[in-house]
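Excluded from the complex is one protein chain; the other protein chains are retained at their positions.
A, B, C, D, E and F are the chain letters, set down in written order, and residue numbers restart from 1 in every chain.
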Amino acid sequence: MAKMNLRPLDDRIVVEPVEAEETTAGGIVLPDSAREKPQRGTVVAVGPGKMLDSGNRGELSVTVGDVVIYGKYGGSNIEVDGREMKILRESDILAKVL
Amino acid sequence: MAKMNLRPLDDRIVVEPVEAEETTAGGIVLPDSAREKPQRGTVVAVGPGKMLDSGNRGELSVTVGDVVIYGKYGGSNIEVDGREMKILRESDILAKVL
Amino acid sequence: MAKMNLRPLDDRIVVEPVEAEETTAGGIVLPDSAREKPQRGTVVAVGPGKMLDSGNRGELSVTVGDVVIYGKYGGSNIEVDGREMKILRESDILAKVL
Amino acid sequence: MAKMNLRPLDDRIVVEPVEAEETTAGGIVLPDSAREKPQRGTVVAVGPGKMLDSGNRGELSVTVGDVVIYGKYGGSNIEVDGREMKILRESDILAKVL
Amino acid sequence: MAKMNLRPLDDRIVVEPVEAEETTAGGIVLPDSAREKPQRGTVVAVGPGKMLDSGNRGELSVTVGDVVIYGKYGGSNIEVDGREMKILRESDILAKVL
Amino acid sequence: MAKMNLRPLDDRIVVEPVEAEETTAGGIVLPDSAREKPQRGTVVAVGPGKMLDSGNRGELSVTVGDVVIYGKYGGSNIEVDGREMKILRESDILAKVL
Partner (left out) sequence: MAKMNLRPLDDRIVVEPVEAEETTAGGIVLPDSAREKPQRGTVVAVGPGKMLDSGNRGELSVTVGDVVIYGKYGGSNIEVDGREMKILRESDILAKVL
């Protein structure tokens, strides 16, 4: 995976979606018809964490390379180097696949 | 129950729904027609707890193996190893069955 | 009243509704046509109290056995041992009948 | 006024409405057509006050016997000993009549 | 102006509207067609101030006798001694006329 | 500019709009068709600042005489000495023109 030239702000995370075909690989499939189903992707860039009231930033629970499950309708779609990506907030991430 | 390869974030909980047929087993049935009725399931994975303002995480009230009652419309449906599951927040859990 | 095998989370409370016929017993009736009228019931299970910012739990104002007035549309209906019950939050309870 | 066998929770207050005919007695009438006009009533029971973050309860500004002005659509209607009453939160009370 | 027998709660304020005819007196008129225009009135009673988290009450910025500009749709209309009045919260007051 | 006899409360600000014709003067025009476009005006009166939790008031970032850009639909229109003005909160001010 090439180094990303995009730096998310705050607790935002850039995720590259995993194609539906590959999803069964780790034993996890994302069904429930098409509506509102969560999706799976690989984290390609993370922000510095959310600014807390104390002035410090909260540590993110995911890092580059993690495979994550996220809500389909969260975040914004962007295209980086010809690949479709998603910019999400950490709270849009439901779970990590171990 | 096989070990789950899914790690929920924050105070999220993965629940495997109990089939409606089995529900009478513990003496608890979930009626009230089909609309908005709570459902019963078994906890199969829990997150680290919600990040508090202090920087610590709040301890969850449920653990893996607990049978819980939860609102039907909370959370997201996912499929893990061919089984239908639900990712919920702890606040979507109404009660534990003892 | 048999011991309840249901443990509500946080500040949730399980109430068994009192039939409309019995309601006049304590001198309190709940009229105002059918719409949005509060209802009366007996508390059969209580949670540990709401988690406060301090990490402690707030003490509940009602205990098992209390007769309470609550808003009709709060909470969720469940059936326990063949009896219709309601899971409410403490804030859905309007008053105790002394 | 007979002693009330109803104990409101938190900052709730039970008010017995004053009939529209009597309203001019204290020099205060509540007009503005029928829509959304405030109403006048007598406080017949008060709760222990709202639970504060400190764990203490906030003192209520009204006591049993006070005549108060309150918004018509706040609170819930109940019937106690054959009399129509209203359960309100303190914030639904606009003013006391001195 | 006769002494008012109405005591507003918290940060509420009783205002007697100034008739539209008089509004030009201080050089201030309230136009913008009829819709949503602010109005001018005289403060006739004030509450003790809003309860703060500290348990103290916040001091009000207006006192009895002040002429104020307020949003037309804020507050509730009441009639006191045959005069039309308004009960507002301090946050509904836009400005004082000096 | 004559001294204003209007004292806004809290963080409110009275702005006199600059006519659309003059807007090009400072090199700044406000286009984007007619809908929701920000507008430019001169600050003619400011409040004491917003009451903070500490009991102090937050210092305003604008002073009388500043030229500011503000959202068209924020605030209330009033007429002072025959001139159309706007009462806004500081948060409705987008930028100062230097």
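Structural remarks
In this text, a residue touches a chain if its C-beta (ideal position, glycine included) is under 8 Å from a C-beta of that chain, and two chains touch if they have at least 3 such contacts.
Small disclaimer: the values here were computed from a predicted structure and weren't measured.
On the side of subunit F, the interface with the absent chain consists of residues 26-32, 36-38, 52-53, 58, 61-62, 69, 71, 90-91, 93-98, using the contact rule stated above.
What subunit A contributes to its contact with the hidden chain is residues 5-10, 12, 14, 45, 47-48, 51, 53, 55, 76-82, 84, 87.
Everything that follows uses one rule, which is that only the chains that are shown with their structure count from here on.
Two copies of one chain, subunit B and subunit C, form a contact in which under half of the residue numbers belong to both partners.
The angle needed to superpose subunit E on subunit F by their Cα atoms is 50 degrees, rounded to the nearest 5.
If each chain is reduced to the centroid of its CA atoms, subunit A and subunit B end up 23 Å from each other. With each centre defined as the average position of its C-alpha atoms, the distance from subunit D to subunit F rounds to 41 Å. Viewed as a contact network, the protein chains form an open path, each link joining two chains that touch. Which chains touch which is summed up as A-B, B-C, C-D, D-E, E-F.
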